[in-house]
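Removed from the display is one protein chain of the complex; every other protein chain stays in position.
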């Protein structure tokens, strides 16, 4: 059975795993952003997670999960630029703040963590669900956890990840109303939003990473 | 039987016919010049003969064959630019000078006419036979008339034209030694020289035009 | 993709390094960040003008730093807004005690990152004001003008605001001049081919061998109409009609015009387009005071161009024509 919670060292490894995943997904994400945006999203995500990995590698041994996420947010925001830089950067910082004082992330932590990210995203980006943005994936991930009582981390993450994927897929049917692709209006129809897709990829990578861990780690 | 000499009115029509031919050959000549030069030769020849046609159309009724050729040379040189502009311009002016006082061009006039053109070309361009230029066609046209005594115009023109064609074809096997294509050296091998090809086209068009004339014109 | 680059991730960084090495008479690079500042920055007592945005539009923005131009400029990666830290650092490096004006094209990423930097600067009591450039008529209808994106019009707004700052006007006045410039100009572009982004090595959009797209943005954002290409005079006429329908101009007004190449279009074509634009303006009763033709805000190697027309009152005219020098543009009195 995969582990039921993550400590700081797990989190570091998981972030590195997401960074690898992002590098693999670069071309796909860029093609999505070429269709409805300016074609830089995949590059930005790869560079941003690369910066996270480097930053986290350099953090002192004892850094907790809260500090790691906060520093990851700073690194992402400081390294990449673009709309996604500030938005995901602030989301990661908010996630760090939501975990303040915690040593581990378990199933119970996932909801406050994801919901703090949604709050931070809405505050910074002013989008609404249905605007064909990152928010549609974040919001759907949160929705997927409603009513889940004290789940273990893996099943919570799996649910959230499935929600995020559904949310990202649903953006394909939305006209763009915000950000660079909004100038497309209905012409964006059929193409999923790159940012939403990235978020789904992140949650899916987290789930996959957790699944791969040996039971003994629990 | 086609006519045995040309008067001023014939010459005007023949120049117009060459202009049409050049317009048709533009793409071919440009492709030759692209292979070993700068790709403008076909355009320049079309525009140059267009200018000749316009100039000749505007000449007074009574202009003789000498004046027509001289004015054609001025028009060509003044209109087109490029190496060919000055060279063929001067050649046409020299041809006009060689016909000074003549009312018609017959078989007997063709040799002095072509040889004055060769002299003018060498004086202006300083090329030698074998340098892969216009001169190779002009020179071969003159060579083809050596020993021909008092031929009729059509057979003289046919011989000269065949000579020019052979001369132009022979340039394909020459390395470039002069002008823009000289920087190619041996890499020009296999491609005929554009200017030489143009000259062969001119003589061929003259021959064809003459052939098409009704015998009654003689 | 063939490009004269070393590392597709380092294009923006090495380009700005090259710029700074090439033009020490105008500017210098800040260590460790992709930002350049005027050679003599900070200029004490002068409002500092900071520009910036994604790379790939060279010479915009970093090429317009110098006396009479911006005090500093921050570059992001290709088509990506710079992140907050270098914006913050550049602002601090140019701040001469009279506040900083942020000038940039109105894109979500730029807004988020520059705003974030402004927050950071506010905590150090550095006054920042912001003008977002919104000249592209194709990007939103008139009633949503504030949502329009900024394209080559950056050139005019930066020139005007920087000249006003050079006059030692205060932050509010410099901001007002930038706003006036932005309010009085309109742009419209046409794209013939896509650029190729170094990191992906691929075009950012497809367009058929015979088509053009009127109104396409500097990052391939879709425009208002895609259709088979027309003769230059007709393309120019169409673009000008859309600009003039939106421009707050009346017969007899003086204007300046910028014909901006997107990167791969020969200057000869830009002059042919200007020749046509010139007629449209004179038919509309407008008189051209100054013309600029060249690649000012490119989109890497995209083929196409844009027109920007600015109506001039006496203040805008004075500021536009004031002497200024920078790597990308020098103008004498």
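Side notes on the structure shown:
Every chain is named by a letter (A, B and C) in the order it is written, and numbering of its residues begins at 1.
Just so it is clear, a residue touches a chain if its C-beta (ideal position, glycine included) is under 8 Å from a C-beta of that chain, and two chains touch if they have at least 3 such contacts.
Note that the structure is a prediction, hence the values are computed from the model and not measured.
Across the complete structure, the visible chains that the omitted chain touches are B, C. Within the set C:151, C:188, C:303 or C:319, the residue that contacts the chain not displayed is C:303. For the chain left out of this panel, the touching residue among C:42, C:59 or C:99 is C:59.
Only one of B:15, B:52 or B:83 touches the absent chain when the whole complex is considered: B:83. The omitted chain makes contact with subunit C at the following residues, 2-7, 11-12, 14-19, 21-23, 55-56, 58-59, 63, 190, 192-193, 195, 209-210, 212, 229, 231-233, 235, 259, 263-275, 278, 291-293, 295, 298, 300-301, 303-305, 323, 325, 327, 329-332. Subunit B meets the missing chain through residues 27, 30, 34, 37-40, 42-44, 47, 77-87, 124-125, 178-184, 187.
Here is the rule we go by: only the chains that are shown with their structure count from here on.
Of all chains, the one whose Cα centroid sits at the greatest distance from that of subunit A is B.
Taking each chain's centre as the average of its CA atoms, subunit A and subunit B sit 75 Å apart.
Rounded to whole angstrom units, the spacing between the C-alpha centres of subunit B and subunit C is 54. In subunit C, no position touches at least two other chains.
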